[in-house]
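The complex is shown incomplete by one protein chain, all other protein chains being positioned as in the whole.
Every chain is named by a letter (A and B) in the order it is written, and numbering of its residues begins at 1.
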Amino acid sequence: MSDSLVTFSNVSRFYGEVLGINKVSLSIPPGITSLVGPNGSGKTTLMNLMCGLIRPTQGEIGVLGISPQHPERLCRVLGYCAQFDAFPKGLTGYQFVYSFLRMFGMSAAECDQRTRTVLQLAGMTEAANRTVAAYSKGMRQRIKLAQAIAHDPRVVVLDEPLNGLDPLARAEAIALFRQWGDEGRHVIVSSHILHEVDRISDQVILLSHGYVVAEGQIHSVRSEVQEQPMQILVRCDRPHVLAARLFQQDHVVEAKLTSDGKGLLLRTRDADRFYLLLNRVVLESGLEVESVAPADDDVSSVYQYLIGEGASV
Amino acid sequence: MAVYKKTYRPYEGGLTAPLTRFLVIPRYAFEELHRSRFLTFFFLATYIYPLICALIIYVQHNASALSLLGVQGANRLISINVVFFMGFLGWQSMLALFLAAFAGPGQISPDLANNALSLYLARPFSRLEYVLGKISVLVILLSLMTWIPGLLLFSLQGYLEGWDWMTANARLASGIFLGAWVWIIVLSLLALALSAWVKWKPAAGALMFGVFFVAAGFGATVNAVQRTKWGHLLNISNLIGSVWVELFQGANKTTSGTVFFRVPEGQELPLWCCCSALAALCAVCLYMLARKIRGAEVVR
Partner (left out) sequence: MNALWIAQVGAVLRLELKKTFLSRRGWWIYLLALGPVGLTLIHWLFEAGHPGGRHSLGDDVTAFAALFLLYYLRAGIFFGCMGIFSNLFRGEMLERTLHYYFLTPLRREILVVGKYLAGLTVALAVFVTSVVLSFLFIGRHFGAAYSDYIWHGPGLSQLGWYALVAALACVGYGAVFLMCGLLFKNPMIAAAVVWVWEGINPFLPTLLKKISVIFYLKSLCPVQVPVPPPFSIMVIDAEATPAWVAVPGLLAVAAILLIYSAISARQAEINYGE
């Protein structure tokens, strides 16, 4: 097992006769990895497995070379912010973070210091001495995040971490994830807010019905999806000229002018041939091109193509 | 001017009759209870004793069966009388306590734990109907194991013994019926009240046992320490036992009670005290239910 990767080797997990995940093999490098899939696709199962909360029915898991069957070693390098919105009764935010930090064997002073630091990071300093039961949903989410990262883990696993956060807190959280990713930590996030996944992820893992449908950088994944014509938006001064040329090509499935008359949205089965053609048109007709950009090269589109519209994220 | 297209169509189908609407709850509750193999097995096991009793009654009236078994004198050993029927009710009622402790806590606590109460009360379904629906689950179950088999046994004995026996012992039938109902009402109200106050089902069940056995133990220690008999007021089974003695025997008392429900001789409490204590217990349970069965809860 690699000491710098989170690995799944042919891992399956069944709940009785119900499939959790099936024959999953993955190697997750440092950086931000997003797990995307509809409800019941196996995202939480995958996270629970790597955190040792459940055991695989078959296969092996390694988190930086440590088996999840050894929580005493694993939990020193891993922090998990689970989706359960429940807290031990009667504790304040400070007590919640501090008490579980004490179980790492650190001194009281060290725990106090770390608790204060992490509460500040989560923007919870002012509310630290109120009981968690009195927190709003966003505050509860932030205190959970604070508790999960208080011991400075190298692998941070976050199950729907943006749920309940207001736009500002969401932006702050994303910046924090980005920072951790840049520092070389593993940040594994499950989220159903696809445009945010797009913004933050270095790589994505698409899950459906317990199977890994695709994994890797989203652009590579999109280019692998051959059966779906690629959408490209070209903004130029005479889009109708371009459109007329395009209709002569057999790889172009559809082309339509944008409402402002300055753009052309097209769908092609062969992006490379399209780019060659575009170069030719520009040279031959003096077309002034403002921008050329893929219009469905994002998680949302890939999700639609691979998992389908029927699935609820 | 905005034009809104009306697409909403209210339900126009038939409604359940208001008087029987509460029966929606037991319909689903029995399905739920049936899913527990333990409860199903336990419920079926409660019929072992009634079957034995029926067998005894039959054998008692069947001379050839007695001679076949070689126990011609058995009819002198086991008499089908007040002790027999009180013993039947006592044994079945003790099993009813266990059943109520296992099935009762699951009635209300899940609705409260999952904030589902408002889903009931947001429909044309009142708090009273909700409680009636929930209590009817227990009432039906407990009836099936107490007074219904009890009256069937009485009928069997009457059929074999003759009409004269039936008229002479009509008090036994009323004793079984009313005695069982007193027990069923107390048990059901207590089970529901605890279910409404304790969200964790096993804890509510344990508390049910606790109310019976710990209170009885405490009552016994009150008696031992204070050299009194008033500690029996804390013993619900003793209170019920006293009521049963009255219902079964009236003024002509020949026995001081039955198994599990027997009051020690010489320590009997006045009947009105027992009835008042049971009424107070029921009132407390109703108050507890009224406090918790609300569409909205104010959290302080």
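Here, a contact is a pair of C-beta atoms (placed from the backbone, for glycine too) under 8 Å apart; a residue touches a chain by one contact, two chains touch by 3 or more.
Quick caveat: nothing in here was measured; it's all calculated off a predicted structure.
If you put the hidden chain back, the residue from B:V222, B:V263, B:L278 or B:I293 that touches it is B:V222.
The hidden chain makes contact, of the residues B:P26, B:G205 or B:G241, with B:G205. Within the complete assembly, residues 38, 98, 101-102, 200-203, 205-207, 209-210, 213-214, 217-218, 220-222, 224-227, 264 of chain B touch the chain that is not shown. Contact between chain A and the absent chain runs through residues 15, 48, 51-55, 71-76, 78-80, 82, 84, 86-91, 95, 99-100, 102-105, 147-148.
As a convention for this text, only the chains that are shown with their structure count from here on.
Taking each chain's centre as the average of its CA atoms, chain A and chain B sit 56 Å apart.
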